[in-house]
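With one protein chain removed, the remaining protein chains of the complex are shown where they sit.
By written order: A and B. Residues from 1 in each chain.
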Amino acid sequence: MGDLAETQSVPTEDESRRDFLLHATVATGVVGAAVSLWPLINSLNPAADTLALSSVEVSLAGLEEGQAATISWRGKPVFLRYRTPAEIEEARSERWQDLPDPQPDEERVQDDRYLIVVGVCTHLGCIPLGQKTTETRGDFGGYFCPCHGSHYDVSARIRRGPAPSNLEVPEYTYLSETNVRIG
Amino acid sequence: MSNEKGWGMRAFDWFEERLPIVSFIDHSVGSKYPAPNNLNYFWNFGSLAGFMLVVLMMTGIVLAMSYTPHVDHAFESVERIMRDVNSGWLIRYLHANGGSFFFIVVLIHIFRGMYYGSYKAPREVLWWLGIVIYLLMMATAFMGYVLPWGQMSFWGATVITNLFSAVPIVGDEIVTLLWGGFSVDNPTLNRFFALHYLLPFAIVGVVVLHIWALHIPGSNNPMGIEVTANDKIPFHPYYTSKDVFGLGVFLLFYFTVVFWFPNAMGHPDNYIPANPLQTPAHIVPEWYFLPFYAILRSIDDKLTGVILMFGSILILFVVPWLDTSRVRSANFRPIFKVLFWIFLLDCFVLGWCGSQLPEGLPLILTRVGTFWYFFHFLVLLPVVGWIETPRPLPSSISTPVIASPAE
Partner (left out) sequence: MRTVLFAAFAVILLNELPADVKAASEGVELDHQEWTFDGPFGGFDRQQLQRGFQVYREVCSSCHGLDYIAFRNLEAIGYSEDQTKVLASEYLIEDCCDDQGDIFDRPAIPADGIPNPYPNEQFARASNNGSLPPDLSLITKARANGPDYIYNLILAYEDPPADMEEEIMFGMYYNTVFDGNQIAMAQQLFDELIEYSDGTVATNEQMAKDVTAFLHWAAEPKLEVRKQTGVRVLLFTLVFTVLAYFLKRRIWAGLKH
């Protein structure tokens, strides 16, 4: 009995009301479905326990001049280096405006002596060499990434090689003269 | 309307010529699928089951990304989901209760099929595929319940895997094979996780076959008689709109449980980490296994109990031939109709018995219930088909407009 032809012959007033209902229902359904998807996607973001570990406190007291130490922060290495006066001098004598990723050394450290950078090459994520005294520090006395040959200087700025930018300086604050909170 | 087609329509046509997926869906559950115009709300549960399968798979996939299938970390990782993962509590409660609601919906779908004789010719294969889905669901649900690695997980897994030790001669070897060790342990948990992730995809495959098999004869209807083309309406927009409304009502129930009674269908013991050295005082399976658990315990002999339990499901495969009546719908079968309701009650009684200790009244009821379960299928169904005089069938579903008992 009922077929489409018959239902299409209902008055236009009904038709428009049906249109409104149809649009309202579909819109509500689509919004509901979209909103329901969000928790599923958001669950892939860092969880509360992960976020709780997103900052670490480090003591620099054990470092002697010229020494370096690596700590783990958010699953990545952070390079700490107690630079010698000669190294600081070297980092500041260059014309920083001419570097591939121009940035003065003063902007990259809070205390001139301590260089604190994320030890992840900005090219494709390898860990550069140069923390240990036995490792090569590259042609600029800082770090050298063995994966694709990026050279960094004593301010961990990119000097040569495929890396597009300087090693990242994480957000950190000095809690005391030798205590730093990273993150 | 002009004959000029916009570029969008042309692109659509171009694609449809190469992969006619939209017309395929339209023929499956759209405007090109003619359905009887008298389907009542019990016909909503097929699409609801499909919906729940999707919900379970989506929540399950993201849960798997935060879950650790290792005996030392499983319980803890579930608690981390509940406490630390963004919306993890919501996703887990949707998933855990979703399993229960999937069963509720599917069980109503099955009982609807029984009441309206949807298993009869020419829909036997459709019915079989449904039972296969049901079996796969039970296997999936059972293994899913093991994953949180609480006390009920562990002891449920122990008891159910031990069922296979009833197999003569090679029983113990089979159980060892299932466990991957000498008891339920880390290898067991690992493989259960793998299978729990895999089986839903198998279910999706059988669901596709199920829908395919449905489209050969088309949907049954509350009167159980053949429907002429005149009495059919396109699935879309009629049944799509009805299904969407039904979905809304269903979601109200589902959400009420998820947000206010999320642990009502679980067992408190599963919030105690698994302890292989101590069995909880009461071990109870999830509610949807209770009738079968009761049947298992109805007999003091291990092998017989296991055979009866598996038999109680497998018997469904031959129901199309055990039921000798040519009339499908119980609406025209006065005796069968009464038997149907008694059978449903019997399932509830068995379910209750399954949650009790098998002693005293529950044990007596279990035995009576188990007897009735098989008596219903093996004796009553065939005999009633012969002796019952069905009420006269209408010539078409549009004839007895007033007398229709449906809806």
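We take it that a contact is a pair of C-beta atoms (placed from the backbone, for glycine too) under 8 Å apart; a residue touches a chain by one contact, two chains touch by 3 or more.
The structure displayed is predicted, hence computed values, not measured ones.
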(message) Going by the stated contact criterion, tell me the shown chains that border the hidden chain.
(response) A, B
(request) Can you work out which residue in B:229, B:264 or B:387 touches the chain that's missing from view? (result) B:264
(message) Touching the hidden chain in the complete assembly: which of B:19, B:229 or B:252 does that?
(response) B:252
(request) Against the chain that's been left off, what residues of chain B make contact? List them. (result) 37-38, 40-42, 76, 79, 82-83, 89-90, 93, 104, 108, 233, 237-238, 241-242, 244-245, 247-249, 251-253, 255-265, 268-269, 271-272, 281-282, 284, 287, 348, 351-352, 355, 398, 401, 405-407
(message) Using the document's contact rule, name the residues of chain A that touch the chain not shown here.
(response) 1-2, 6-10, 14, 17-18, 21-22, 24-25, 28-29, 32, 48-49, 52-53, 57
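In this section, only the chains that are shown with their structure count from here on.
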(request) Averaging only over C-alpha atoms, locate the centres of chain A and chain B and give their separation in whole Å. (result) 47
(message) Touching residues of chain A toward chain B in the complex: what are they?
(response) 1-4, 25, 29, 39-40, 42-45, 47-50
(request) Show which residues of chain B lie in contact with chain A when the two form their complex. (result) 31, 37, 58-59, 62, 65-66, 80, 83-88, 90-91, 230-231, 233-234, 244, 398
